[in-house]
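To start, the structure itself, in structure tokens.
Every protein chain of the complex appears in place save one, which is left out.
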Amino acid sequence: MLLITCPWCGAREETEFRHGGEGVRVPPDGDDPGWTRLLYYRENPAGPYAERWVHVHGCRQWFHVVRDTTTHQILSTRRLDGQEGAA
Amino acid sequence: MEHAFTNPEFLWRTPQPRASYDVVIVGGGLHGLSTAYYLAKNHGIRNVAVVERGWLGNGNAVRNTTVIRSNYLRAESMPLYDFGLRLWEGWEAELDYDLMFDQRGVLALTHTKVEANGVKRTVAANRLTGIDAEWLEPDDIKAFCPIVNVSPDIRYPVMGASLQRRGGIARHDAVVFALARAASALGVDLLQGCEVTGFEMAGNRVTGVLTSRGRIGAGRVGLVGAGRSPLLAGLAGFSLPIQSYPLQALVSDIVDPVLDCVVMSGTLHVYVSQAQKGELVMGAGRDTYHSYAQRGSFQILEHQIQAALELYPIMRRAHLLRTWAGIVDVTPDASPILGRSPVDALYINCGWGTGGFKASPVSGYVFAHALVHEVPHELATSFSLERFETGTLVDEHGAAGVAH
Partner (left out) sequence: MADGSPLAAHLGALISKASFDDARLTPGARVDLLSVRARRSAVQRVATALGQESLPPPNACRATILGDCFWLRPDEWLFATVPGGAEAAMKTVEPHLLDDGAVIDVSGSRIILELTGPRTRDVLSSCCPLDLDPSVFEPGRCAQSIIGKVSVLLHLVDATPRWHLFVPPSYVDYVVRWLADGIEGARAEQENALATTPHSSPVRMLP
């Protein structure tokens, strides 16, 4: 089980969270291949992966996580607005 | 028929890599071995290598729950999977190996009206396609599989089930051994400890694979990397619409025979069979996060055990013996990707996701055809990578679901 540090609530067990997949999705300029990528393709690296989680049973906030997909180690978590901590 | 427990010391040759092959298959799991076997057997292409980064069958081949069935939903999928089941029915004789293939029947329980309607629809679709399928009411389920709790006062009462009597299980590593032996005997070089580190290209055409054991020239290359397919595609310069997740399973200690069929429950996220040795083999839904680590989170196992205890009270006395995880290659429509890639002479066979074991024969059969003829086998025309551009997806989430 992962121990995830919510930027607002601190370290909590994975069961309080929901995984939200790839972190930042940018809509294409309008061409078909761009839309194909947006709809069906996701980054899937072996190593650090920028993803989003939501603290669904806690403060219900979405936040950024960088997690290593080969070790499950969580390298960083930060608020969506980029600010540090719960200030 | 030779028994699995009287293996000779070596089942296959251990050759040095040649300078080049007509076809190089990347990935020595069940689908890679099956592809090599059918290249040699069906098409006479024997100058073939299977390159495997670890040892044969160290990945999902031995990290699954060995469920075999063909009761998918879509017109595109049913003929593919049922042809695969027919291949299973002939494989023990064909490969001359005891695969412990046992058509003990696969039950898919339903617990809600919506789910029951969906499964009835699949039963009807199966029957119209000539695939054996039956709908069982709770009393019939109790008669077919006495340990299922069909009482109406549990949290999710059983409302009925589909049954495919031709479905069943097999011994997964026996299948690896049988395929490796057969392919090797037909001339295929099985190169273990041979990790692909890159591809040699001439323009947009692949001409060889760069490996930890040196460069190997290739007329054509087939990528059969399951959960690691996106990494291989990345080395070749393209992306796949695949996400890699852990899928966990577990076995109990060895208990007396209590379960002589496979039982699945999509709503409760658990499926169970009893291995011939006596362990209860149990699987569930995948973990939620991406991973290449071949392990998952414990609450997934806890959840499936809770479900199993409600459905099968007799399992209360079993103990958890061992757990494991494979890395499954999940596509947006839960159907495989078979055929050409954006790179010339490079073909892909991946995306079998949570249900690859059952497809081991047919996957190799149709992919070998594509590698030889450069067009998909008639059973696989709907499973090209281009479907994600054209939008002609083959949505099998209902049939793939938890039911592997």
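Per-chain numbering from 1; labels A and B assigned in written order.
Keep in mind that, in the parts below, contacts are C-beta pairs under 8 Å (C-beta built on N, C-alpha and C of every residue); 3 or more make two chains touch, one makes a residue touch a chain.
Note that this is a predicted model, so its numbers are computed, not measured.
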With touch defined as in the header, list the contact partners of the absent chain among those displayed.
A
The one of A:E16, A:E43 or A:D68 in touch with the missing chain is A:E16
It is residues of subunit A that touch the chain not shown, namely 8-13, 15-16, 57-61, 86
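Everything that follows uses one rule, which is that only the chains that are shown with their structure count from here on.
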Here the gap between subunit A and subunit B, centre to centre from mean Cα coordinates and rounded to Å, is 29
In their complex, what parts of subunit A are in touch with subunit B?
1-2, 14-15, 18-19, 21, 32-33, 36-37, 39-42, 44, 46, 49, 51, 67, 69-72
So, in the complex, the side of subunit B touching subunit A is made of residues 228, 230-231, 239-244, 288-293, 295, 297-299, 332, 388-389
